[in-house]
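Worksheet: the structure to be examined is printed underneath.
Complex shown without one protein chain; remaining protein chains in place.
Let's turn to chain A:
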Amino acid sequence: MIKLFSLKQKKDEEGSSRPGGTQKKASAAQLRITKDLNELNLPKTCGTEFPDPDDLLNFKLIICPDEGFYRGGRFVFSFKVGPNYPHEPPKVKCETAVYHPNIDLEGNVCLNILREDWKPVLTVNSIVYGLQYLFLEPNPEDPLNKEAADELQSNRRLFEQHVQRAMRGGYVGSSYFERCLK
């Protein structure tokens, strides 16, 4: 057992600093995201952009699917990693307007591991694969854009045409989509 009482009767007074003890220590969130990013193993359809390479907590992921409905598109996601990472997942938004059953027009993404199924053992890589999967296999069972989901279920060809039209830039229903072809 530690005998605090006999170990140190008097403590240093406030403000006294030891040599070399002034460098700020990295937070656990910072240490963990550094590790995550250093081990990022991106599929060839994905890339990252760091507006400030010194700030590893805010970055963008770009996905360019090479198969499926969204082939040829270029979709940008913003990642914001908070101080409570990995206890809480990063905040991920889709910055590209996309006609997709699981992404709404405000950029909210319905991916289970971004909310209710997030676990601290998951990494940025897990999210990248999750997002990539959303483009390969849009899931009409869990819709965020209900119109798109219903259409995917009832008329796949029409859905495909609408995805194409949105990616080329144009209206689907009353919503306008910016061109996002590569």
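General observations
Note that a contact is a pair of C-beta atoms (placed from the backbone, for glycine too) under 8 Å apart; a residue touches a chain by one contact, two chains touch by 3 or more; residues count from 1.
The rule is simple: contacts and distances are computed from a predicted model.
Of the names listed as "Rab5-interacting protein", "Eukaryotic translation initiation factor 3 subunit F", "NEDD8-activating enzyme E1 catalytic subunit" or "Ras-related protein Rab-12", the one that matches the UniProt record for the absent chain is "NEDD8-activating enzyme E1 catalytic subunit". Note on the undisplayed chain: of the listed residues A:39, A:67 or A:137, the one touching it is A:39. Residues touching the missing chain, restricted to chain A, are 1-17, 19-32, 34-35, 37-40, 47-50, 53-56, 83-84, 87-88, 102, 104, 106, 108-110, 112, 115-116, 118, 120, 142-144, 146 (touch as defined at the top).
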